[in-house]
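Only a single protein chain was left out; the remaining protein chains are all shown in position.
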Amino acid sequence: MATAIPIATGRSATGIPTGKLALWWVIGSEIVIFGGLLASYLMMRLMYDSWSDAASHTNTVAGAINTFILLTSSLFAVLAHNAAERGKGPLAAGYLVLTIGGGLSFLVVKAIEWTGEISHGFTITTNTFWSFYYTACGLHGLHVIGGMTCMGIIAYDAVRGKNLQRVEYIGLYWHFVDIVWIFLFPLIYIAK
Amino acid sequence: MATQGHAAAANGHDAHGHGDHHELSFLQKYIFPLDHKIIGMQYLFTGIFMGVIGALMSYAFRMQMAFPGKAVPLFGLITPEFYNSMVTNHGSIMIFWFAMPVLIAAFGNFLIPLMIGCDDMVFPRVNRLSYQIFLLSAVILIASMFVPGGGFGGAWTSYPPLSASAVYNQTPYGAPMWLLAVALEFVAFLLGGINFITTLMNARAPGMKMYDIPIVVWMIIIASILFMASVGPLIAGAVMLLFDQTIGTGFFDPVRGGDPVLWQHLFWFFGHPEVYVVLLPALGIVAEILPVFARKKLFAYKTILWTAIATGVLSFVVWAHHQFVAGIDPRMANIFTVTTLLISVPITEMLFVYIGTLYGGSILLTTPMLFAIAFIAEFLIGGVTGIFLGASGSDIYFHDTYFVLAHFHYTFVPIAVIAVFAGIYYWFPKMFGRFMNDFWGKVHFWGTAIPFNGIFLPLFYTGAAGDHRRSFDLLNFPELNQPNLIFARQFATISLLVMLAFQVIFFINFFYCMFRGRKAGANPWNANTLEWVAPSPPPHGNFAELPNCHRGPYEYSVPGRDSDYWPQNEPAT
Partner (left out) sequence: MMESLIAAASSYAGQIDQVTHVVAILGGFWLLLAEAALFYFVFRYRRSRSPKAQYITGETKQQMKWIHWPHNLVLLCDIVILVFAVRAWYHVKQEMPPTDDEVRVVGHQWAWEFVHSGPDGKLGTDDDVSVVDELHLIVNKTYKFKLEAADVLHSFSIPVFRFKQDAVPGRQISGWFKPTKTGQYDVPCSQMCGIGHGIMGGQVYVHTPEEYRQWLDSKAPKSAALPVEGLDRIAMNQGGM
């Protein structure tokens, strides 16, 4: 059935569009989830010195490449938002596709990196450091995949000029995913 | 650009008007609804159904406590693993699948759009998804009790290493399924909470300012924010524990470099705010009912609002009072005793404000009013007995005794049972357009309130005498086998049976009056808030014409006016 949008959705007592407001709350709740995970990681890391031995086996180069890829893709997300603001749907969709490409490259690098580590015997059950490593990166990876999926749907709409305001929202979300990585990278890869 | 798009969508909708909704099939209307009221009903009925299951479990283990080793009618002999599983799932169900869905999701869904004067939640489809995930979680939880090994029995707190390994808990399927159900339930309430908060922030009726919002809406929103801010670490913790259980990581296993106490921190960082997540909506319901039946303005609206916010903020820094003797650094206990005692101040203040509301009123003791007053009377006991546990010195003794159990049932039963009944009796005319029978309502009230005290007052006594929690049989402990303690346990169990029996009256009253009750008009209680402007029951879209808001929600008995109430939508003349 064609769902009529309630009047409520169009109201804006705060002056912030409803979709954007909700997105900020989504990001807020996600921050707490990642915050809990990283706080647990930090507490244990500070408790056990031996973790730095385990951490020395992470692939900093792959991590650095991925940081670069994600930052670049965030730039495309900004450009997409820019295009959408000017009402250029297809252009925005094009930039979104580039952003998705960034996400894909990120996952490919990740896959290569994990393959190497698993073949060296570092699996999720090796010790608590590696458990955290795979859990945190895995959770982040799921967010990357989720963001790419939403972006695909939004790009599909944007080509037809529909729901262009969503380009900005997915951009915000993508920045958030990016920032989570900015925290993960030094904590897991650089801190040896 | 974005704002324009929204405005256009809204205008387009306005142009259609509200009268021309096409007929929805039964499936669209009741099974996959987008209407916030129907989703609220789904939450209400699912929650009450789960509540009945939880109550039956309490029947099973209370019978075992009163008459150990005797076959229990309906259940047969209670084995230790069955007892543990009942205790665990009773706790989980009553908090996650009864109190939260009914107090936050059911009342929140039903009331928020009506009380702030709009036609629906801002994201109806997210709302529907939230219920569907919730339903899935409930199904998984119930299924977890019928898998090989039985349901999880490691207490609702699910402390590892017991919960982390089937070698210890003997429930290889029950434990992960329990955890999965809890995690899904969290996701459902995150989605719902985001919807609630955004709706309140953006979709209020024109003219409704911060202090014009009914307290119950405020409370549900503050509760949603508390939930959102506290549950994240536990979601992360649940993922970690699930990995420990299923793929063999060692996050909480000390042998493998993990730390079991970490889980306790993650759990209680959520677990204590969770208490206020369910308490605040209950306080909100009471705040709606007291002014209506005392015909009096709520005493010190702003104080209530700010004490609620203060309580919410403080609730984030008290969690370790659950862990005084859990092996944390003893110096930490001193800090958490200070914060815990501090949190008693705003809560006491709020209860005093409620009592103050009754001063100088004109009180009519209808069924909802009786329940609302009982909430205050009983919750006061729950609050005061909490101090024994919040004070680190006496907690060394009282921790994990039945005293704790009686204390938190004196908070949770007023919250999840008494306040919920108050809300149901009060809003029933709005939900179904009919009244519930007041006489049988009062019978139900006395049959609930008196046996409730009969259950838990004796348990304060046995707890203070040393009964420790979650033991399926106390025969091993000579100190706990004195005749007076055994009598107290039996008294509690028989009170429970009486209380359960009286609930049958409620269900008959509820379902009979749903179809045959006395018809109620749009505003049967002469109340001020906006939900009473809409017809009873409100149609899809709620209001014939969306109301504007002109004043605060509690302007009763204003001097110089003929009528003793002053609806929020009535323009001042």
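Every chain is named by a letter (A and B) in the order it is written, and numbering of its residues begins at 1.
One rule holds in what follows: a contact is a pair of C-beta atoms (placed from the backbone, for glycine too) under 8 Å apart; a residue touches a chain by one contact, two chains touch by 3 or more.
From a predicted model like this one, the values you see are computed outputs, not experimental measurements.
Although it is not drawn, the missing chain touches B when the whole complex is taken into account. Residue B:P80 is the one among B:P80, B:P206 or B:G521 that touches the chain not shown.
Checked against the full complex, the candidates B:G466, B:P524 or B:P539 give a single residue touching the omitted chain, namely B:G466. Here the missing chain is touched by one residue of B:F32, B:F49 or B:Y159, and it is B:Y159. Annotation: of B:V139, B:I247 or B:V338, B:V338 touches the absent chain (contact as defined above). Although one chain is not shown, part of chain B still touches it, namely residues 80-81, 83-84, 153-155, 157, 159-162, 168-170, 254-255, 259-261, 294-303, 324-327, 330-331, 333-334, 337-338, 341-342, 344-345, 348-349, 351-353, 355-365, 373, 376-377, 380-381, 384-385, 387-388, 391-394, 396-401, 461, 464-466, 468-480, 556-559, 564.
Criterion: only the chains that are shown with their structure count from here on.
If you average the CA atoms of chain A and of chain B, the two centres end up 34 Å from each other. Per the touch definition, chain A reaches chain B in the complex via residues 1, 3-14, 16-22, 25-26, 28-37, 39-40, 43-44, 47-48, 50, 84-85, 87, 124-125, 127-128, 131-132, 135, 139, 163-165, 168. For chain B in complex with chain A, the touching residues are 1-3, 5-7, 9-11, 13-14, 16, 21, 24, 28, 34, 113, 118-125, 190, 193-195, 197-199, 201-204, 208, 228-237, 239-240, 243, 247-251, 256-259, 262, 266, 269, 546.
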